[in-house]
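These notes are about the structure you will find just below.
All protein chains of the complex are present and in place, except for one that has been dropped.
Chain lettering (A and B) follows the sequence in which the chains are written, and residue indices restart at 1 in each chain.
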């Protein structure tokens, strides 16, 4: 029999991990002489207390949904895609090239084109590590790490030497044409006569991210490809026995994963900055790891975890603004969440399993 | 390029390769024991911070060094706890450790020194001084060998020499001692060690702790030898370059020396010639910076000599029934 009920595995263990991470973070805050409750209050007020705060929280959430889904999809095939950062960088390049290529008449046309650019570049950046893993057995974790650095160097080169407008000192592209500007949620709300989230970066991409969650769910649990991805992820010999081609699965899964990471650029590059800057991704690719782990690689879990990290990110910014707690606290929390949900999983799980086992024994006799 | 320039570049390469070499050897001990370590970067960063802080407060680079080792070791123990004791995912643990270091160093730095994440600059006695080897000045005028001895070999901090000595030492430990035999065995087939009555857990913890010590040295060198103090994210991917060098060296100590020298040289050249003009083409510094990663991917792809990691690497040891 399973050692504990499914709900405990899916909900209880990540929650306990989160509580542990939060508790340690509280200790860190105490240690630097600040009040954890005050800090939490500042964060909640700043991130969730106003439509302005929500506007930022949801903007970050959108980023993290994409990178979280990217990690989650790969994880189902037992591939640890640590290269979301680089894939999102390249996705940004794809968006910039599309946006700057034409004087777009309307965002409704620019958006699908930019999405294709983002997904294509992100996917291509995942393709080489995928192919090397599938064909040459090169460890995908190491190659994707290497590709993050190569992406940074490549982007740096392209921005400095190719995309930088004449006379500009900034390693950044020109501003995107007016017709490639995405409507923000504030604009859309205003269209409905509601005043919400003025001057916040959250934009139409948020809905695309939610749609992506649904599509990924369908892909993983309702399609033949998803069935094959999950089967391959659980056992490669079994997959071969069943006629599933490992090379095909590795490559396709990583293409999907890379495309999802790349699509993040719609939000931050096209939706927010409206030009390509050097450090556009800002570590969102890595936060995707925490989000996927926390969300148990399920799209709904990823959505919730992305929301949590969106809150942490916006709240962290507020902390730095209003208290003397630096925003790097968020990096610490992120690290602890990864540590507890990913690496110290057994530390949380084993006592829980024991409790459930003894409860069952009591129940039985 | 004239001779003094070559000496200068090589000298710079030696300085730049030192942290890579120490971190690479750290990874070697850990991974040879079967524990993957992508947290070299974080451990080095933490060590750089703790060593710079203590060196600033006490004015002693030696106490700083101890603090650096302590800082890196703390993270090593977390890695050991996650990947050995609780049989967690070693890669995820490594990722977590990198972020933990990245966040904690700045958090503490801002709180303690209030300089936006930097430590105050170390002056004079707070840093490791450069050691002039005997007769360096007298021999300087000997053609060819003189400058090599005086400018290239002499004039580094103690940690540079320690790093270079660690190479033969590691080779000797690995291939000539009981500990080395067991270490290599536990990374290849932990069951062989376990059934021989030797504790897999203990061996791996020792390896992970040695990795902590070496990362401590690497970080301390960065902050108190190469530079004068800690700067936010000052490792700048060196931990990953060290990891790349480890793969490049196929987990062998002497090759690690070669690989880290190559990568140190690339960095030295990129620093000196932001746009390297080779007559036909101009190589941008970004390319030079990315070259270690590109080379490693090529090695990993197995097109030039295959890199086979220790067989039990990355797998937590579970006793069979």
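As a convention for this text, a residue touches a chain if its C-beta (ideal position, glycine included) is under 8 Å from a C-beta of that chain, and two chains touch if they have at least 3 such contacts.
Everything that follows uses one rule, which is that contacts and distances are computed from a predicted model.
Enquirer: Tell me the UniProt name of the left-out chain, picking from "NitT/TauT family transport system permease protein", "Parallel beta-helix repeat protein", "Diguanylate cyclase" or "Nucleoside ABC transporter ATP-binding protein".
Expert: Record says "Nucleoside ABC transporter ATP-binding protein".
Enquirer: Among B:182, B:204 or B:238, which residue is in touch with the absent chain?
Expert: B:182
Enquirer: Considering the whole complex, which of A:37, A:223 or A:279 touches the chain not shown?
Expert: Answering carefully, the residue with contact to the hidden chain is A:223.
Enquirer: Which is it among B:121, B:191 or B:283 that touches the chain not included here?
Expert: Reading the full complex, the residue touching the unseen chain is B:191.
Enquirer: In terms of residues, what is the contact footprint of the unshown chain on chain A?
Expert: Answer for chain A: residues 1-2, 218, 222-224, 227-228, 230-231, 234-235, 237-238, 240-245, 357 touch the chain left out.
Enquirer: In the full complex, which bits of chain B touch the chain not displayed? Write them out.
Expert: Chain B touches the missing chain through residues 175-182, 184-185, 188-189, 191-198, 311, 319-321.
The rule is simple: only the chains that are shown with their structure count from here on.
Enquirer: Compute the distance, rounded to whole Å, between the mean C-alpha positions of chain A and chain B.
Expert: The computed centroid separation for chain A versus chain B comes out at 30 Å.
Enquirer: How about chain A: which of its residues touch chain B in the complex?
Expert: Touching chain B: residues 28, 32-33, 80, 82, 128, 132, 136-139, 141-143, 145-147, 149-150, 152-154, 156-157, 160-161, 286, 289, 293, 324, 326, 328-336, 338-339, 342-347, 350 of chain A.
Enquirer: Quick check: in the complex, which residue numbers of chain B touch chain A?
Expert: Touch residues, chain B against chain A: 38, 78, 81-83, 86-93, 95-100, 102-104, 106-108, 110-111, 117, 237, 240, 243-244, 247, 284, 286-287, 289-290, 293-294, 296-297, 300-302, 309.
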